[in-house]
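Only a single protein chain was left out; the remaining protein chains are all shown in position.
The chains carry the letters A and B, assigned in the order they are written, with residues numbered from 1 in each.
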Amino acid sequence: MLNLLWLIPALPFLGFLLLAVFGGRMNKTGVAFLGVGSVGISALLTILIGIDFISSPPDGYSFNQTLWVWMNIAGFKPGIAFHLDSLSLIFTFAISFVGFLIHIYSAEFMIDDEGYSRFFAYMNLFVALMITLVLADNFLLLYLGWEGVGLCSYLLIGFWYKEPANVYAANKAFIVTRIGDTSMAIGLFLLVLHFNTLDIQNILQSVSTQWVRGSSLAVLTAFLLLGGALGKSAQLPLQTWLPDAMAGPSPVSALIHAATMVTAGVYLIARTHTLFDFAPIAQNAVATIGALTLLIAGFSALTQTDIKKVLAYSTISQIGYMFLALGVGAWALGIFHFMIHAFFKALLFLAAGAVINALHHEHNMFKMGGLRKELPVVYWTFLIASASLAAFPLITAGFYSKDEIIWYSWASNIGSPWLWLISLIGAFITSVYTFRMVFAIFFGEQKTPVSQKPGKRIKITLIVLAALSVLGGFVELPETMGGFAPFTHFLHHTLPAVALRSEESGIELLFQIITAVLTLAGIYLAYQFYFKNVKFTERFKQTGLSKFLFSGCGFDWLYDRAFMYPAIFFARINRNDFIDNIYTFITWLSTALNGMLIKTQTGRIRWYATVITMGAVITLTIVLVS
Amino acid sequence: MILAWLIIIMMIGGLLAWLAGKWNVLMCRWIALITLIIDFIIIIAIWVSNPGNIEISQKPEWLIEFTTSWIPQFGIDFHLALDGLNLILVSLTIFLGIISVITSWTEITEHAGFFHFNILWILAGITGVFLSLDLFLFYFFWEVMLIPMYFLIGIWGHENRVYAAFKFLIFTQASGLLMFLSILALYFIHGKATGVYTFDYLQLLGTSLSTSESFILMCGFLIAFLVKLPAVPFHPWLPDAHTEAPTAGSVILAGLLLKTGAYGILRYALPLFPQSAIAVSPYAMVFGAIGILYGAKLAFAQTDFKRLVAYTSVSHMGFILLGTFAGNALALQGVVVQMLAHGISTGALFVIAGSIQERIHTRDMTQMGGLWQEVPGMAGAGLLFSLASLGLPGLGNFVAEFLILAGSYQVSIGLTIFAASGLIASTLYSLMIMQKVFYGKKKKVWNIKDLGVREMIMMGAMIVVIVWLGVFPQTFLNTARSSVNNILQHFTSRNTKVETGSVDKNNLFQKINFINMIDEKRSNSMILTGHEKIILRREH
Partner (left out) sequence: MTFVPFESGLILAAVLFLLGLIGVLVRRNIIFMLLSTEIMLNASGLAFVTASARWMQPEGQVMFIFILAMAAAEVSVGLALIMQIYHQFKTLDTDTLNNMKG
């Protein structure tokens, strides 16, 4: 069974090839069948392989499969090879399964679009490459997936390419992530230099045996890889592309910019956890960046009016939580939060897409309202997902994942009260902006008429994801609730367990209660300000602080001035290549000298004869005298 | 003899096409095409029958060698030889030759016979340059490829063609002259020392030169090749020539003529003067890195489609310069792949630019926009090759750029980081092509056709090659391996001499030698000594 591993990425890729070549000539049913089917089989295969893997684990709890040697130069020998272990299995599962659901949803959502087959081609390519990324056995193949999903993200953000703004957003996403990718590439060069291999397991092995903990080399490598992770996962300071990426269709935002691609950075850090373990400074940086990002993005989400932008900032903020978890050494919890986040955030985006479609492409949530009755399925699923995002205590999956991250940011041996405080504030803000959204969209009076109700395929997708957003949490219960945690047990075959500060272990329950109370308080606050007492919020909107937060804390403004304008300026002033002028000057000089010589050529024979005579006389004189 | 036939077939085909063009235009196209297909079959047959992967040996080993006396009075032989490196390049030459004949099928209507004569003679010249092992013969073919190219630009080019043609000719001729002087000097020095006056490459290879002699002679060669490559600051001929040339001319210029420069460095400048080459390598690498960024920056500023693509060539050739002088197996193999990948990807972009110009009669990107709706097939191909040019993994350019940078990282970290920022710059210009040409709103009501069957086949072939390069580069790496190792040995064989000389220990090229030595050991799967490991780590 495990030998079929290569089919998981290969099937969606085949789907992409067929759609890219023949998609234009197929009818929409055929396209949907092919596009959804390829990912569906892939998801099914993932589950079968997963069952096989868990029931009869291979030696060393990991499975390798090499398809062919990519290149082989002087001992440097990366292959097209896959590595399956508990970490990559969970990612593959989340990607293929959530991807499959989103494909079903898209089959209905995109039905009226002229680029139907193009859409599914890109989506299939994305799934194929994302699975390649997480299954890659070496960094080079991982980098292939890494850049490839960036490409799909670019193509899908700019899917409606007729609108120049969408294309700009797509370009921005590609370029900003490429900056991170370049840093990662440099990290790979460094690894090649030191180990002459890019095999991930080998490198981690060598790092732990050959390098010194905390050495500058380890720190440098970790930071270079972290650069890639920051770009892809939209963390500070490379987060600016994600809000703009919402120009893409909603299923794209759900799949790429919420559930899977943006968490590639989390995967990379978890995958190279040994390296980060050897570079405490880098690991602290991960925690700090995560904490700052979750706070800044959370505040920005508070002021947005576009429903998808709220969700985008929320995604940045939630990935911040994952980074925080990784940064404090709670590796497995970061991954757990990734999985739960994939469920509920995909659901939120899909539900938001259904709402937007129902209201004639209205994105401003303050022009929505009162949709509770009109779209009951969307309402209930959206509510469940929101509760999960806000970490509503006990019954939602989000509670189980986020609460423990907050706890470990305090209790881990590399945690700190500051990180805990920030993550707590973040949790509070999360519940405020989440329920602000819920109240604005589904409560109050209806402001825009509903033009189109979601069909069967959309509803099924939403319901399945809603179920997962609730039930997904019960595979990982905290110590205080019995500590039934098969998820982390499974992951601990790959990732180390979190190390606690011994003296803190008794007070976990207290911390959980604080978190739960703050979450509920946040919901109440949202109810007060965005449902009952709207005037205050209207006034707040006029303040400079609100505008500052609305613009994403001015990062775009800063980057435009610091990088973009100078780059364009320098490109403009030297458009015609000043080096060319050097050569033009040489030609000008010879023309000028020629002009001087030309003066002597008067066209008068007598002048020539005179000069000849003079020349002869002078020559003769010289000859005779000397 | 088969090697000579490769060239002779093309020359005869060219003459026939010229004659045929006088009374039937279609016939001259078919003659040119069939000629090239015959050559292509020959070279592929040679390739298939020689799987490559020859073990490292001290002397260059040739798959096929052909020698006959030409002008014995001066020691000039008609000496051709084929090894892995030029096998790959000759295949590329003929492949792109076929592409350029197909792409001019409807574009060129005036003097079609003479046009195809020029194309075939350029290709014959390029093939000769790649194959010849006699310096005089090399120079002869070097000129053979220039003159028809001058006509190609000057007669069938666009608005500013005469200027561009003259610029091209003057740059390449002037630099070629320097090389010829170097060749003559080498000939006489060798003759005086040994009494054997010969232009034969293999015999001249061991000529012992004083440091200053070697340096001056190498400069003669190197400048000729750097102009051809082109390296910044010798590049200004390129954008004009590429922009003004007809599509076929641009494809051949970018895909092949530039490669002769790179090939020249690998085949002549490095092996003939290894000591001086190593001495200048840090500077050459700096110019390579500057070229990467400077070319990308200029490309980003252009609005003329072909000019933009032309500047991207400057950028990509910077990688080649960087990799060549990094002088280790990774970088040199990367250079080989880059030559192929750049030939295909840039060639394809020129074909696309040409077919757009054929349809809407402009190259100005500000007047384009929204072409995706009109020509989705072409847009798809444009997307793929733009992505290739920004180095997307899975396509050939990525393999090349990764290997080159990974190789140069072992020599100079700072320079590599500087050069790696070219990856970001290449994203800027590649996405700009897509944005300005294919995306956005329609500027006008275009009424144009998508790719026809002829263009589809051509694009399809190029896509297959570029993807193959990205996914199975090992096919090419194996073929080139023995040649690359031979070049590496020239780098390392003078190793001991340099090390015993009174050279500053901290000098950069010392490092290069050291790394090469280790590289060699790695490739021979020898175990590094602990001492070497420590030094290696300290060096970085």
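Definition applied: contacts are C-beta pairs under 8 Å (C-beta built on N, C-alpha and C of every residue); 3 or more make two chains touch, one makes a residue touch a chain.
It should be emphasised that the depicted structure is a prediction, and the values quoted were computed from it without experimental measurement.
Touch, as defined at the top, links the missing chain to these shown chains in the whole complex: A.
Of A:V212, A:A592 or A:I605, it is A:I605 that touches the chain left out of the display.
Residues of chain A that touch the chain left out of the display are 597-606, 609-610, 613.
By our rule, only the chains that are shown with their structure count from here on.
Between the CA-based centres of chain A and chain B the separation comes to 37 Å, rounded to the whole angstrom.
Those residues of chain B whose C-beta lies close enough to touch chain A in the complex are 232-233, 235-236, 239, 297-298, 300-302, 328-330, 333, 370, 372-373, 376, 380, 387, 392-394, 398-399, 402-403, 405-406, 409-410, 416-417, 420-421, 423-424, 427-428, 431, 434-435, 438-441, 471-474, 477, 519, 522-523, 525, 537, 540.
On the side of chain A, the complex with chain B involves touching residues 20, 24, 68-76, 80, 140, 143-144, 146-148, 151, 154, 158, 161-164, 167-168, 170-171, 174-175, 178-179, 181-182, 185-186, 188-190, 192-194, 196, 567, 570-572, 574-575, 577, 579-580, 582-583.
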